[in-house]
Structure formats: C-alpha cells, structure tokens
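Only one protein chain is missing from this complex, and each of the others stays in its spot.
A and B are the chain letters, set down in written order, and residue numbers restart from 1 in every chain.
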Amino acid sequence: MARALVNVPAKAKRGAVIEIKALISHPMETGYRHDESGHVYPRDIINRFVCTYNGVVVFQADLFPAVAANPFLSFFTVATESGVLALSWTGDDGRTQVETANITVE
Amino acid sequence: MSFDRGGTGRIIPGAGKLLRAHHGIRGGAVAAVLWLAAALAAAAAMAAEIAPGERRSGYELLSRETKAMQDDDTANPGTLWVLDGEALWGQKAGSAERSCADCHGDATTSMKGVAARYPAFDAARRRPVDLEQRINVCRTERQKAPPLAPESKELLALTAYVARQSRGMPISIAIDRMVEFVEAGRSLFHRRQGQLNLSCSQCHDDNWGKLLAGSVVPQGHPTGYPLYRLEWQTLGSLQRRLRNCMIGMRAEPYEYGAPENVALELYMMWRARGLAVETPAVRP
Partner (left out) sequence: MPERQTIVIPTRRQFLVVAGGLAVTSTVLPLAASRPAAATPDTMAAAIRDFIGEATVRDGKVKLDLPPLVENGNSVSLNVTVDSPMTEADHVKSIAVFNEKNPQPNVLHFHLGPRSGKASVSTRIRLADSQRVVAIAQLSDGSFWSDSVDVIVTLVACLETL
C-alpha cells in the first residue's frame, strides 16, 4: 500500500463545485532510465486514476510516463449528495489501490 | 572514521585534531580556547559571512509554482513522508517493544522546537549529533532495534515528522558546548577543495543571487530538511545534499554520519540562525 493523501471537503452545499486533490507516493519509473552499464530500469507507473461518487464515475485520468513522480491530481466535481468518494490508482502491475473519503452534502 | 585519508575533500589537519581532541576536553580546555582564538582570527581573514539582515532562505528563489507546491500541504510530496513518520512514531519496535510515543507521547507537543536546535550536543558522546543520529540513538539504545539506514524511507519519514513539528520556528542552536565543532564546520565551509578548487563559501557567501548555468545560487541555508528535491524526485537529507554538492565540486564526499558532515551541518544551521524551519521544503 503506497502512502496516499486525499483532500475532499468534509461538508459542502448541494450543487457546489468542490475541488478534490489526490497525491500518492509512487516513483513513476518511466522505463527510459538506465544505469551506466546500460541496464534499463523497467517501466513501472500508475497508468489509471478513477474517482467515483457513490459508485458513479465522475473523473478519470490515463497517466503516461510523462507524469511526475509522486503523482498529484486536482480536479472538480459537483457536490450532489452525501456519501463516499472513492479514489483509485491502478499500476502497470494491474494492482489497484483505493482510498475513500466521506462527504456530507446539505 | 579516519581523519587521515589523503586526497581531496579531507578535513583540514587542525580541525581533525580538534574533533578527536574533544574526548580530552577537560584537560585540553586551555588549549581549546587558544585554538579557538586562533581560529576566530583566521576566520575573520576568510571570506565575509552574509550580514544577518541579508540572510535569505532558498524559498525566496523558487518559482511561483514551486513555492505553491511547498506551501500547500495537500500538494507537497513531503507530506507523504511526514504521514509515514507519524505512523512509525506510534509503532512498537525492537526487543524493547517500544514506540517513540511510549516515551515521547504526542510528537506535536514533545517534538516542538527540537529540529530548530539540532545538531545538538550529545553529552554521552561529547560531540554534536544531528537529528538522524539522535533518532538512531533512540532506536538502538531505547528501543533495542537496529539503526535505520541513511536515506532509508523509515529514517527520512521519522526525521521529516519530527522536524515538521518545528515548522515556522526560528533556527536556534545553543553552541556553548559545541563552539569548536562550529569552528571546524566553518573551516570546512571555507576550505577550497576538489578538482575545481572551490569552497562552499565562494558560491554561497560571495556569489549568492548570481546565476550558475541557468540556476540562481542560493545562500545554502538548511531551513527545510529533509526536503523534497525535484532533482531527486524524492525526499532527502541535508547530508545527501552536502555529498551531492561535493561531488558537483569534484571533491570526495564524506560518508553519511562522518564527523565532517555533522560539523558542516552544525555550522550551516548556526549560520542560518533566526531563519524559520520549513520542513518539509521543496527545492529544484
């Protein structure tokens, strides 16, 4: 489990456009780096990020090696109802890590 | 831990003797004072230090975007290590099955101000130790656990977590028992070394603010360590940065934990006195 930091407002007014920030620890090894003897460090990146809001996908991103290490994403979504935001990162190895945050919408 | 290796980047003979002689400090007190007087006189003849009113953190040289990256805890990659450190703080370790919290309680109170006064004098060892060494003293002596390796994820995380508790506080080293070590550090800082025959002072005291190959030369105050360096794409310690600087100057770097590195850290923190701790900082 990589350390992740998710920022979702705890409370929001219905219909408000809220900012979500997601930061995760990951080297995002490009596959283009090599050592002095020519050995290439194999590619190992997070290639997909998905945010769902009570199960509905509200934001997705396809990431390529050009994304900086310890990838940071900030995006917006409409606070439609109280519930759970689930943020998931999927790596080249196929594994997915999910972090959740609750939101109260009044 | 040899002081006598030849080649570039070695400690100057006087400073080496002084670092070793500290073990006999009581007997050599008079000698130490005389050496100190001579060193101060020599120091005055060296390149001038930056005037207190002119001291600036490298933060001020950052682009708008990099400043924002440091200022926003939710976007600063260093926060990831601080969070890891917070988790490690509460984890029992070693044959003593103790966590940091078991002795030190809540770090947000007990560690407040600690990083602002490190490196600090270790009475048992009769020499200064930096924060990483202090953490490892606790690991080995109190937790009865193996020491954490330099630049390891765990050591960086714990150091970042502890230092984070001093963020915003002015750096303030009590040098009363460490004057000779500060002077040893100052000598190292002013010593020409390596294939380029450059001293730290020539760039960071005499030419700060000027351009070196497209980058502005900072004054080199270690206000935000451990910090996230964009060049490293990870968090790293002051000693890592010093070693990299020396390689950049084409000098032989000192080993992690070497007394020369600690003396340099001590001098640089003393030189930065009054500037605020920024840990975890972001730098290019």
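Please note the rule applied: contacts are C-beta pairs under 8 Å (C-beta built on N, C-alpha and C of every residue); 3 or more make two chains touch, one makes a residue touch a chain.
What you see is a predicted model, and the numbers here were worked out from it, not measured in a lab.
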Which of B:Pro52, B:Gly168 or B:Gly214 sits in contact with the chain that's absent? B:Gly214
May I ask which residue of B:Ala68, B:Ala87 or B:Ala149 touches the chain that does not appear here? B:Ala68
Determine and list the chain B residues touching the chain excluded from the picture. 62-66, 68-69, 212-215, 217, 230-231, 233, 244-245, 247-249, 284
Which residue numbers on chain A touch the omitted chain? 17-18, 30, 32, 34, 36-38, 40, 53, 56, 58-69, 71-78, 80
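The rule is short, and it goes like this: only the chains that are shown with their structure count from here on.
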Could you tell me the distance, in whole angstrom, between the mean C-alpha positions of chain A and chain B? 34
Contact set on chain B toward chain A in their complex: 74-75, 77, 79-81, 83-84, 233-234
What part of chain A is in contact with chain B in the complex they form? 3-5, 7, 21, 23-25, 27, 68-70, 72, 74
